[in-house]
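Only a single protein chain was left out; the remaining protein chains are all shown in position.
The first chain written gets the first letter, and so on, giving A and B; residue counts start at 1 in each chain.
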Amino acid sequence: MYYIDLAVTGLSFGCMYAMMAVGLTLVYGLLRILHVAHAAVFALGAYLTVIVANATGSIGLGFLAAIAVTPLFGMAIYRLLYEPLLSYRPDVPMIASVGLLVLMQDAFRIAFGEQGVTFKNNIYAFRIYDIAGVRVNAVQVAIVVCAIAVFIGLHLFTTRTRIGIAWRATVSRPKIAASFGVDAIKVRYLNFAIGSALAALAGGLIGLLNNLVDPAIGYVVSYKALAIIVLGGLGSVRGTLIASVVLGMVEAYGTIFIGSWLNRDAIAFLALIALLMIRPQGFTGARAT
Amino acid sequence: MWHQLSKASGLARTALVGLIGFLAFALVAANPANAEIKIGFQAPLTGFAATDGKSAKIAADMAIEEINAAGGEIGQKLQLIPYDDQAKSDQAIFTANKLIGEDGVKLVVNASYSASGRAAAPVFQKAGVVMISAYGVHPDITRAGDLMFRLVHLGPPQGRAAALFIGKDLKLKKTSTITMDNDYGQATMDGFLGAAPQYGIEVLNKYSYSLTDRQFGSIVASVKRDNPDGVYATGYFFTGGPLVAQLRGGGVTAPIIGSQAFDSQKFIDIAGPASEGTYIVDSFDRARNDTALQRFFAEFTKRAGYPPENVAAISYSAVMLMADAIKRAGSADPAKVRDALAATKNYQLLTGELIGFNKLHEVIQTISVNTIKDGKMKFFAKLGDLEAFAPPEK
Partner (left out) sequence: MSAYEVSLLSVIGLNVILAVSLNMISGFCGQISLGHGAFYGAGAYAAALTMIATRNFSLSLVCATAVGALAGIVVGFASLRVRSDFLAVTTIGVNFLFTGFVRKQAWLGGEMGISGIPASGFGGNGNMFMILLFAGATIALSLYINWSWMGFAFRAVSEDEDAAATLGINAGAYKLAAFGIGTALAGLAGGLYAFFTQFITADTFDFIFSVLLMAMVVIGGIGSTFGVVVAAIALTLLPEAIRFVNDYRLLVFGGLLVLVIRLVPGGLAGLARRLTAPAAKP
């Protein structure tokens, strides 16, 4: 029972991480940029969800607002920050991204307060389901369901729709795709839009799960998501999902055993560094060198 | 682009040196001298502890205004000189030096976390400055010297009081403990673990988490497996809130007892219905029939937008006590103020009655326990067994 409980915990961590990280891997796959500021997009999504939900009384509206607005923010980051820096070495946009993240986290603190914002009427986090002795709350279920939906949706999108296929083509063979008339710029905007919307969804769900959105909410994402996309193989959506769930499990079981000599956050980094040294291509093979 | 030779021309370099010169001048352009009594104030106005820093600052400002509205002390008005120490030790030392060197301050209230208090205390002691630590709990703070005072119970006595409460009042035997990994959380838990056997408490398992954790799935699963009579956890409201919500969500029905920093309306907001029945040891009795307290409560809530918690109350009281000591000493001279503080007897703090200070300038005071009933903080019990959680004498 105990080990099942831990597994359920690991699964819900994993799905959380997966939704946070997928936007990051999409950007990397397309532009080879480590979009560290993705965590700020995530945090913005969380804040928008809770503020709109509290203002309108509807959590659903909160999510809608977040999913509608954050893609604009994500696309703006691309247009204003990354596009002009594409010709430089890859660490240049990355450092800019780090600067943006630091700035945004402080901006959230200033704008929305240090204490953070709680949902006024969070029915979901306290609705508990008992499934064969394992207790989960409605938000955890939603996270797992959304993660599955997102990944199936992405898969279908990139294999069954014109836009999706064009997108996938641009990621793997930009020049050939261009010669087929695919507009690379539009694909980039689409990329950021989708990645940001997913981050917003993840942000709203985490905010709902914890019943608290505070300036530190992006903290976990920023560093762990980086570790995850490397472990999963950069640019690989499937790899990201696998790596996320694996990391979630490692954390769930690991904190009990390793927690005495290493801080939980450091575990992800330990795995990351170990992997980068042994197999820079990650689990599924995209290149880091 | 990155690698052109960096020989900036002479003109540009002069301009840049001029820039530095201007900056240096700007900061040395000293504050004009005035005849007010300066009270230095350190609080984490930015950084991870900004929540508490903001509360402390608002409360301190309120205290200063009230004192000055009543005419100040010994014929002079009081002036608060606040600095942001970000709850970090290096910033605490830096701002302490500023207060001493730049502002010429002789009396300070440190309304920050233990890391700050511990770092600043030796600096102030050496400079002959009296410091009251409003809520920093690390033992080293008062050990720095005789000019140091602390207005809150130390971590270990708080933990011992929790053991007393859990063992004698709640009569729980088997407990699982959850410690927050920082000096506050650990010091408090150490006190509990040390005193637990004395009250017949058996600690089944010990767990810990870090300041940034909000998801406690593994701990919840482990506690469920332990099946204890009670759970004792140390932490702040932003960790305790999610923790309690998840413990209840996971099916843990045993009573949960939290540490002082859970004591905030925000804790109830976050944990929602799960907060019901949680006990908080060394909490702030908000409903006490005391006009000063009720007035403070109303005014603070108006200014801050949220009701005051322990940090706000104790910061307010720290400033008030400092002013009171100045009055009793008849002077703002640090040595005299120190003596007046040490001689304090039966002074009413917002957080309860300060019976006095012991030799190490630690408080002798009873400890209250709150519980959450119908979504509100309610007073539950007062622990009067002063011996049981007496602070150290050295």
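By definition in this document, contacts are C-beta pairs under 8 Å (C-beta built on N, C-alpha and C of every residue); 3 or more make two chains touch, one makes a residue touch a chain.
Remember, predicted model here, so these are calculated numbers, not experimental data.
**Student:** In the complete complex, the chain left out here touches which of the visible ones?
**Tutor:** Counted over the whole complex, the chain not pictured touches A, B.
**Student:** Looking at A:I51, A:V102 or A:A178, which residue reaches the missing chain?
**Tutor:** Answer from the full complex: A:V102 touches the omitted chain.
**Student:** Can you work out which residue in B:E65, B:D90 or B:E353 touches the chain that's missing from view?
**Tutor:** B:D90
**Student:** From the list B:D52, B:E73 or B:D183, pick the residue that touches the absent chain.
**Tutor:** The missing chain is touched by B:D183.
**Student:** Looking at A:M1, A:A76, A:I110 or A:I123, which residue reaches the missing chain?
**Tutor:** With A:M1, A:A76, A:I110 or A:I123 as choices, the missing chain is touched by A:I110.
**Student:** Contact with the hidden chain only, please: which chain A residues?
**Tutor:** Spelled out for chain A, the touching residues are 33-34, 80-81, 84-85, 88-92, 94-96, 98-107, 110, 223, 226-227, 230, 260-263, 265-266, 269-270, 272-273, 276-277, 280, 288-289.
**Student:** Quickly run down the residues of chain B that touch the omitted chain.
**Tutor:** The missing chain touches chain B at positions 1-9, 11-13, 15-17, 19-20, 23-24, 26-27, 45-46, 84, 88-90, 93-94, 97-98, 100-102, 115, 118-119, 122, 127, 138, 140, 181-183, 185-186, 210.
We take it that only the chains that are shown with their structure count from here on.
**Student:** Between chain A and chain B, what is the separation of their C-alpha centroids in Å?
**Tutor:** 35
**Student:** What residues of chain B sit close enough to touch chain A in their complex?
**Tutor:** 1, 46, 48, 50-51, 53-54, 181, 207-210, 212-215, 217-222, 224-225, 238, 241-242, 245, 249-251, 266, 269-274, 306
**Student:** Across the complex, what residues on chain A touch chain B?
**Tutor:** 1-2, 5-6, 8-10, 12-13, 16, 88, 106, 109, 114-116, 118, 122, 125-126, 128, 130, 135, 137, 209-212, 214, 216, 219-220, 251-253, 255-256, 259-260, 263-265
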